[in-house]
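The complex is shown incomplete by one protein chain, all other protein chains being positioned as in the whole.
Our next item is subunit A:
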């Protein structure tokens, strides 16, 4: 690496960078957008939720310890197990991995932050507020109580009239916003914000795992969000999507839920597997065996995981032949998983392994996860599933998979990366007994629980008769559970002791060969004082040499200018530097926006529907303020990035991170639209009581106008961009785009108004949903067009600064397609139900 000619001292560089990047003190902490700060906050919050979920688990085990227990009644017990599952899945596992990803990714990739720091903060606040709604509801005694997978009709208005189910649907959906924003951010950060030279085939394996996981989230969460919205619409406005007496179907919920729910298991496991793939090479002192094979295996897992969801629904009455395909696919997914496990074993065999605390915990992972995988294959077999489904066998299996596949690797990861977080070493005193208590307690709790299930004990019963003879098994499980809880308490104690009193660690205490160990430990807010040039695979680096060189400013961007927080954007494949990404400073906007969305959620929860429009308006204004805070009114000449190279500022290139973010967001959006249309089709084909006695009609003329207007709006948007690039004013075209959207919205509103009673039958409700979704897109299109108009009128755009209009253009294009698809589906829905089309 060549020396920077006008080099300043490392201390001075540190001070300059820290002045820009540090989070302000005091109340300013709430304005943090920094990935190191927010990553830690995510992890701590997730652990707090884990503890709450753990206390609930202890209550479950106390209740079930003996037969005929009267510790709590069924009403409370329903809340306890529903909240235990919901917290562990949505408020612990996913946010915990997001926290790890947010903290580690930029450091692994050689960037100074994630691609969208404000989005990180926004996701964090959505998570905290959504999670708090659930916890507060629990303390108030109105927690969700219909099971963490919220089956209908049990959780529909008729059988769950209280606020409990609304708390789940609204609170969890609020939290999902953070999952989706994390997915987009992780994808774009991995693809665009890498160190120069870190081509896609040189990425650290963890980046691959996180990239693939994030794609799975992008496609896996939309069905759940759609399902939750539909169920909340049913509960709030009586639209009968899931009501079998009015053409809805409870199975629709199950499909939407498990279409998310199965990939979810791998979304939780794969990041942990990524962490394992980082730790094993370090302790084996050999690079990962089968780097490419593992990548292929993980991609295979990702694809397969979307084809397995029916194995949660083997007993709902689907024909056996169809079940067999899902059964085979479920078995098949064991193969790429086995490939990963044996690649790790092969890495150990190739190396000179060294034992330390993280490896102890990984030993726990191997044992527990393999057992979970084997029982998973058993459950994938249809005949066995018919017996074991909905029994404690499944409870045991699921805990082996999730605790084995996520908790043990994360505990190992905690000990592995703790010196990075704190700059201190652990003295091992408590970590070993903690492991044995967690590991022993876990197996005591769950191993014999397989048998409890086979002896016929169903899930979710709050008591059982003595004659059933499940007493001793349950007692053993309860004792194991409490031992495990003590083990976790020891773990917490150990971490606190280490963080407070541990000996200061030197750089790279494990002699790892990945980039995150080239930062200072604990890391500075900006991570790297200068960005490295990567000339080898990113798990073959020498952090001891690289770290001081980067701190000296030897790499790229080893300086500050304009008071900008800069990092490099690269070509996705080759990692050639293409742009200087200017990141936003600390700001309270994410907090305010999440608060506004929180108020919206609370309005819905307490059924103040008209009042809820107010926070919606605030959210729109706040998001416009986010967008308005970036960009420039003048063209910026190419910027020096060091090493004698230069690059454009990101808003002057064709495809900067924000352009990709919009593209991936639209991909997730496309999944929502597709899921909704398939839902309509599903009801038409499977649900009872079709076609309806009186079908809702589709006003073809109005709907055709909506299609034409939104296609014209997209064309006008494109024309405007063309004009701008040719040096002319885009204002007239942008105004036309806006007006055409307004026309389309009015036409869709007319179509919606034509549905006289959407509560009568699911056909009418689906028609309303399809047209409503189209209208929502058009309404957002109006906002984009208006924003573009404002930017154009105020000199924020130029032939070189067309990004604002092009991002809007992506939305306008997508909206045109979506309106077309929705209208066609709506018309078909009317025709297929025998409704008139006029």
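Everything that follows uses one rule, which is that a contact is a pair of C-beta atoms (placed from the backbone, for glycine too) under 8 Å apart; a residue touches a chain by one contact, two chains touch by 3 or more; residues count from 1.
In the analysis below, contacts and distances are computed from a predicted model.
Asks: Unshown chain, UniProt name, "Cytochrome aa3 subunit 2", "Pyruvate dehydrogenase E1 component alpha subunit", "Putative hemin transport system permease protein HrtB" or "Amino acid/amide ABC transporter membrane protein 2, HAAT family"?
Replies: "Cytochrome aa3 subunit 2"
Asks: Give the residue, chosen from A:382, A:538 or A:703, that touches the chain omitted from the document.
Replies: The single option touching the absent chain is A:382.
Asks: Considering the whole complex, which of A:30, A:71, A:306 or A:342 touches the chain not shown?
Replies: Residue touching the absent chain, from the options given: A:342.
Asks: Among A:58, A:370, A:497 or A:549, choose the residue that contacts the chain missing from this document, as touch is defined above.
Replies: Of the candidates A:58, A:370, A:497 or A:549, A:370 is in touch with the missing chain.
Asks: Please identify which residue in A:353, A:631 or A:834 touches the non-displayed chain.
Replies: A:353
Asks: Residues on subunit A that touch the omitted chain in the whole complex?
Replies: 73-75, 78, 146-147, 151, 153-154, 159, 244-245, 249-251, 289-290, 293, 315-317, 320-321, 323-324, 327-328, 331-332, 334-335, 338-343, 345-346, 348-350, 353, 366-367, 370-371, 374-375, 377-378, 381-391, 451, 454-464, 467-470, 472-473, 687-689
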